[in-house]
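The complex appears here without one of its protein chains, the remainder shown in place.
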């Protein structure tokens, strides 16, 4: 796998660690990204990490990943529950996309229990904290490793 | 009609022709736009074609069209089903706006069968492939031609 | 295209022009049909125009069109929102069917915003006044013209 | 009032008196119509009574009433709960239309508690047995009598 | 019929004639009651007319009517759509109760299209203006007249 | 059992065998009717087979069956999901009515999974192909045979 | 426990025993109250029994109970299903409130199967006839007895 | 057909004949099974009949039928309306499964009108009493007989 | 503005300050009213403050305000979510009515997130504690001050 | 009453006292059963107490109770909200069944506020802790005691 | 209070005064902002006013306000009804946020009556025209003033 994995964080995830740590934990996004990169490096893989509060930027990034990435780890933040445009961008990708949520969205407010994105993804990892990003990465590497 | 028609494509329509051709056909957006321009030119009209994955950019464009365009052909992409802000931008326009969808959204997943935009438009053309853009253009020209 | 296009008007469309002109315009159905015929003639095509207030008659006509028409332009009137039987008749047709509504049904009462027919049609043109019939005709001719 | 009142009975009302008398009473439709006619005659008015099991026939009759009747008493039978086409025919009439139900539809199965017709009528009389027709007639005569 | 008919008006009906005459007409409640009384007197009957903005008072009145009235004409006003307690008071009555609405509630806001009371009444008269009270009275007298 | 069994086919069933054979099989309606008749004849019974695309005609036929048939086998086609008038006609019959569907409607689109007719029938046979008609016939004969 | 238990009966419960005995039994409210009082007296407790058809009076009583009663047994009658104001009055009480229904509301009409009050009470006893009041009393005494 | 047909009865069907005969008839399950067996024997076929109140046992039986039965007649009892696990077991079977209900579930309480099982079965027979089992058997034999 | 402003508090607001202070604050209703009066006095205005647990009393007060008040500040308490009668009384008023809630009802239980009253008011102030009353007063004075 | 009362505890009630004591209290199931037995013994009655996590076992027990028990106290645990099969087993019993819940299910998560069982029971006691079992027992003894 | 108040206007509010003045008034956004600033200045406070049609920009601004503003006045425009991402940005702020709407959204189309934002705000002011911004400002200053 020569192309990197795209790790894409949606709205408000740049606040990680600085706010509501009881829900999202105490790590900052920078720390999370560094941990993901090191985890990838240990397995000879690379990741590109980006965050944006703009739906359009996230769609642009996803579209670009078609040619530049081997897979995508996507935490759509609050757009999870509302964005058909983001879903369409995922559906248009031939490379595997895994949706990750740090908290267990199915145990929160009713409006957070439905994802508009999941149906277009390969799979979902949810509620396992920031460790979920590493598991998603492991799965993408597993998909491309010889079996 | 001295002002041009604005043709505005929403999220993921820049992928036209390169992905999911069984749904959206094999023409690229560039080709579609060129066909629209030629169709307009044959009738002595001009079109301005734009695409964006950003809801905000689409709203900015729609607002600007109030003074610079004679009518709008809008394919809102995935925002069709979710964006009240886009609907409000349409509703604020005095010039006619026609919503166009390449595929028949009423024959697809349930969440695609409701448009938040249609109620604020003059009308809708849907499911007629990229030919729908030309028909929408014909209607806008028909509206301003002497009868 | 040697077979004619069937133009089929559903319940209450025979009242066109004589009632509620603020919604449906001032043209009578006879005038509308004449305009469609002339528009077809200019392109070397023929149309057969029929109206009925009877769901069964409309279904009979649609079934007959399988062998006698090259395409159908269908305005189902109030049956749009209720008739599965009409939808089934459309679905059984191999020739293209385009649903046309004179007014923008998505901008009217809630019960008019859902069509039971659209999902079985090739496409929908809605809200463009009686001009919508001509655009539907143009599309059917476009489908059969050499490209 | 020189034009007659149209009394229009929908599907299955021809069975009146012969079936389910515990719901609809023991009078036949013929007897009901005769009583209505005599009631009208006593007040110097005329009524035309018709029954059909065909939605299309009922719509045809309603349309014809625009020019030939002074008002309409409509019992839509089972079409009450489903027919938008019938509603549209009522809405297109300038003369007053009163919806009558022999039984109290609001005290029956849930699907009978919603009428698609009522919103387009002048008013509704329901649950008062066949006497409801006479009251509806009295109201139509009241509307046209000098006050 | 020696006992009088109870005519019971619910919340805000005391405002009749003084407000929103485009919906409820220009007659005051006092005039309406007088017309009902005269209409009853002409047929040798008596009516007792009351109005209250208090659900509890209306229930008290309905309960008292069990022994003192021959029938009830009830316009529950805004309680129509919400009061199970009022419905229960109606259901407990052995004498006939007719629900009357001056305006056509089925043609108004969605929350006005459902009556919690109708299912417990003998029947409903709705949308026929204040004339509806007279028709309801006629029906109650019809019920007790020898046939 | 001297009276025949009425076999009544609803809208679009006249298309059997000629369209969508992957859903409805390759037999024509004529063949189906012939098979039913032969099956009946072998058991000394008679059947009358009719098809109509008109709801009103179906209701007329059902009403007539009250006096002329020993039982009814009804495939309401697309009216299954919408027609209260047809349901009322079934409910008014004292003879047994069995609803038959060739395909398994509970395995198709959501709007086909609810029948407005079933609740008024004796029973339902669904998804067993055209063999379902024969089973329905067997049941009607079983009902009238001495046990 | 020196303060009495408040027994509060809502709308129409004053009709107990005189109407619909097949649902509510043949005891009058007076008899029910006497039985409750005797049952309390046998255990050295006192009860105050009140009934009102007025939501406001019931709320006033509940508020007063905060200082004057040791617990409340509340049968809200038809207000059970509709009154948020009554619920709020219950929620504001620190003393225990038990909701009692004579009939099994979960086995009746759909609109009776939801109580707006239960969520603010300590518990519910339902369907056990007027014996339910005695059980509720036993529970309130149980709560305050030394264990 | 050398393998037997599995007849599988779900929860509470062991009570057949002893309780609620007005709904389910007076035959005991033992009698029903004997009738099925004799009916099969007359056609040279065998049946295995089982009943269980345990969802898990029913699933175990269905799974075992994959190798040991030629088809299944399944009456899921109360699990009809709730069990996705049972549906999955049906869906995993390659042999035909027919759902049978003795009573007409579509004419009973609303929660009984939806089957979670039907969509995974070949077809449904419902409301024809215990005769429905025999018809289901006839259909399974019909499927495997030379045509 | 010579007429006073009516400040009308609904059910349970008389408990302010004494119960559930974590939601409603520690001020008593008397203190709140005094603060409103002083705030009004400072601007040369007068207020009339009333509270009732009785829907009917609140409606009576609102009706009387038509002639005696310059505007209304209404906190409907638990009636907010249920009372159409109160809404109708507001709708009948020509003077401006502002709905005030001390707590943020949109952040509480689902049944508190819908107000039946808001649609008939000029506007809503919600969640700003008892300071909301003063802001509502400021707005009413702003409306009548010369600009 | 010579037959014992069956006390039947559903899934997870064997965990009583050892987990989530803030919801279910600190008593173990063994202690609860012992208290019930002693309470019965003091009144000369016997109880049989059983718990199972298996729906099928609970149904088997209920069926057996028809001949062996004088009444049933049923806490269906999590099956309360989902099991139609259990409801059917209750409905088939001629002896009285009382549903008991230790916690107030109407004050918990939305999916716990609806019981599929209650409609088939004689009554419900809910939210009164384990004391509810004793009250249910008292009611069953009350039913069979001479009055 | 040394930090300014952030006033944040969402999509299409830049059109204020130039379009649909019957809903939103005749003031331009520039005038509104100037009035707010002057109102703040009179009380010794500062405001920062921004408008954007981009959800992402609004979120960026809200995040930045955590360190740079003393409170926020937010009119989310059409995003009110759809944006969970914006809600999350509000929820992450420790400073008070007040939602303001110029028109009464509860009196408009059904889809405008639900705000996804309100539940995360301190409170809401709605329907009081542009004066609502000043009242929101007064409340924020009130919160920080010594009491």
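All chains are identified by letter, namely A, B, C, D, E, F, G, H, I, J and K, in their written order; residue positions are counted from 1 within each chain.
The rule we apply is simple: a contact is a pair of C-beta atoms (placed from the backbone, for glycine too) under 8 Å apart; a residue touches a chain by one contact, two chains touch by 3 or more.
Just so we're clear, the structure is a prediction, and the values are computed from it rather than from any experiment.
Undergrad: Taking the whole complex into account, name the chains on display that the unshown chain touches.
TA: Missing chain, whole complex, touching shown chains: A, H, J.
Undergrad: Out of J:52, J:75, J:104 or J:118, which touches the unshown chain?
TA: Selected residue, touching the omitted chain: J:52.
Undergrad: Since one chain isn't shown, list which residues of chain A touch it in the complete complex.
TA: 98, 104, 106-107, 113-115, 118-128, 131-132, 135, 138-139, 142
Undergrad: Residues on chain H that touch the omitted chain in the whole complex?
TA: Output for chain H: 54-57, 59-60, 63, 82-89, 91-92, 116.
Undergrad: Please give every residue of chain J in contact with the chain that is not shown.
TA: On the side of chain J, residues 10-12, 14-15, 19-20, 52-57, 77-82, 111-112 touch the unshown chain.
The rule we apply is simple: only the chains that are shown with their structure count from here on.
Undergrad: Note down the smallest number of touching-chain steps it takes to go from chain F to chain K.
TA: When the steps are counted carefully, the minimum from chain F to chain K is 3.
Undergrad: Which chains make contact with chain D and with chain H at once?
TA: F
Undergrad: By the touch criterion stated at the start, how many steps lie between chain B and chain I on the shortest route?
TA: The fewest steps needed to get from chain B to chain I is 2.
Undergrad: Among D-F, D-E or A-K, which chain pair copies the contacts of F-H, with over half of them the same by residue number?
TA: Among D-F, D-E or A-K, the interface that shares over half of its contact pairs with F-H is D-E.
Undergrad: Go ahead and note the Å separation of the Cα centroids belonging to chain J and chain K.
TA: 54
Undergrad: Listing for chain H: what residues touch at least two other chains?
TA: Residues of chain H never touch two or more of the other chains.
Undergrad: For this structure, enumerate the chain pairs that meet the touch criterion.
TA: Contacting pairs: A-B, A-K, B-C, B-K, C-D, C-F, D-E, D-F, E-G, E-I, F-H, G-I, G-J, H-J, I-K.
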